[in-house]
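For this view, one protein chain was removed and the others were kept in their places.
Our next item is chain A:
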Amino acid sequence: MKAGDSGPDVRAGDELPKLTIPITRTLIVAGALASRDYQDVHHDAELARQKGAPDIFMNILTTNGLVGRYITDHFGPTAVLRKVAIRLGAPNYPGDTMVLSGTVTAVDGTTARIRVTGANGLGNHVTGTVTVHLGAAR
C-alpha cells in the first residue's frame, strides 16, 4: 500500500530504525518534572526503595513522550500524532538503556499505524500502538 500519490512512501511491514535511549537519572527526573509528576518514586531513590523498587524509575508520561518523539522523528516535520496507546512492563531504572523499535502495521491513506516496543535490560519496558497522520503533500 502506498500512503498517497504525493505523500511519503510508507508500507505495512516497514521497520523503523531503532532508537537507543540511555536511561540516565537526569532523563528520569527531567521527564518527571517536565510532566509535572512529583511522585517520589520518580526522583527520590530512598523513598522508591521503601516502596519496593530498587531505584527511581521513569514515569509513564516520559515514556509516552519518548514514544511520540520516536515516531515523529522518523516520519518528519509534517507528521502529526493522532493516538498513542502504551502499556508498561519492566521499569526503566537509571543505568539501563532502552531501545525503541517500530513496525508499520497498517497504512490507510495518509494515516499509518505503528506497533512500538521499547526494550531495556530487564525486558520490554513499553509496548504500544501509535497512529500518526503523515502530513499533507509537500
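What we mean here is this: a residue touches a chain if its C-beta (ideal position, glycine included) is under 8 Å from a C-beta of that chain, and two chains touch if they have at least 3 such contacts; residues count from 1.
Convention: contacts and distances are computed from a predicted model.
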> Hey, which one's the missing chain according to UniProt: "Negative regulatory protein YxlE", "ABC transporter permease", "DNA-binding protein" or "SoxAX cytochrome complex subunit A"?
Replying inline: "DNA-binding protein"
> On chain A, what residues meet the omitted chain?
Replying inline: 12-13, 21, 23, 27, 30-31, 33-39, 41, 51-55, 59-62, 64-69, 72-73, 77, 79-90, 93-96, 103, 105-106, 115, 120-124, 127, 129
